[in-house]
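The structure under discussion appears below in the form of structure tokens.
Heads up, one of the protein chains got dropped from this complex, but the rest are sitting where they should.
Right after this comes chain A.
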Amino acid sequence: MSALAARRRHPAALLIVLIFAMAVLGGLYAVLAPKSADAAEATANSGQITAGRQLFISNCASCHGSNAAGGPAGPSLVGVGAASVDFQVGTGRMPLQQPGVQAQRANKPQFTQAEINQLAAYVASLGTGPAVPPSQYTNGGGNIAKGGELFRVNCAMCHNFAGSGGALTRGKYAPSLMDVSGKHVYEAMLTGPQSMPVFNDTNLSPQDKKDIISYLKNVKEEPSQGGHNLGLFGPVPEGMFAWTIGIGILIGAAVWLGRKAA
């Protein structure tokens, strides 16, 4: 592990970042509060960008370079857009914990949504890229049936029919989509993290993406019609069940009957 990385992992680092972020936020509030909406946004943006840049330098630059133009251990972020940052940092993949075949999703992102917005604003300012999607497309409420079809055509080959996940080559995998927020699903399609292809708006219109998100929401919420669903992985767990519990009970009964004298 490089010395830089070691320092970044120091427990105090997070504290310093937090204090810094709070200072920036406090300062921003003082500056922004009394102004008119339009001007506020412009300044907010530039304020956010500066704050984001600061965050970036202390957390991401070690890999992505101080200008996010690519560094020793990370690609250039110029033009990846706010959506990519929001997805990568929001799902806890970035800052990368350890190099490996694939960045892992973390249960808790390392930054608050406000900080993520700042980072996103900073990266977005470097070059045009996909923006964070508006919530009207990410909250569900679309056509489930259509979304299901689109999902089976475009996503099931990697993520499995119910979004339970699937394996790719050499330790890479398409993760389960069951606990992913609608916004992150949308951003994943938009930005295509790592081995996943990009589904831009000509491949899948925003309405299509909304339908897919609604479908996934339904899979998660729908009651399991036939009893326990064994994880929705298809025939493998079913076979395992038959070979263990199923035949186990029957053999148990056979042994019991065999013991019982007439």
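Throughout what follows, a residue touches a chain if its C-beta (ideal position, glycine included) is under 8 Å from a C-beta of that chain, and two chains touch if they have at least 3 such contacts; residues count from 1.
Everything below uses one rule, namely that contacts and distances are computed from a predicted model.
Trainee: Between "Periplasmic aromatic aldehyde oxidoreductase, iron-sulfur subunit YagT", "Cytochrome bc1 complex cytochrome b subunit", "Phosphate import ATP-binding protein PstB" or "ABC transporter permease", choose the name on the UniProt record of the chain that's been left out.
Mentor: Missing chain, per its UniProt entry: "Cytochrome bc1 complex cytochrome b subunit".
Trainee: For the chain not shown, which residue from A:Gly71, A:Gly140, A:Gly165 or A:Pro206 touches it across the whole complex?
Mentor: The single option touching the absent chain is A:Gly165.
Trainee: Looking at A:Gly52, A:Gly90, A:Gly129 or A:Gly148, which makes contact with the chain not pictured?
Mentor: Checking the options A:Gly52, A:Gly90, A:Gly129 or A:Gly148, the one contacting the hidden chain is A:Gly148.
Trainee: Taking the entire complex into account, which one of A:Ala51, A:Leu77, A:Met94 or A:Ala174 touches the absent chain?
Mentor: Within the whole complex, the residue contacting the unshown chain is A:Ala174.
Trainee: Any idea which of A:Pro99, A:Gly141 or A:Gly246 touches the chain not displayed?
Mentor: Counting the whole complex, the residue in contact with the absent chain is A:Gly246.
Trainee: In the full complex, which bits of chain A touch the chain not displayed? Write them out.
Mentor: The list for chain A reads 101, 144-146, 148-149, 152-153, 156-162, 164-171, 173-174, 215, 218-219, 222, 224-230, 232-236, 238-243, 245-247, 249-251, 253-255, 257-258, 260-262.
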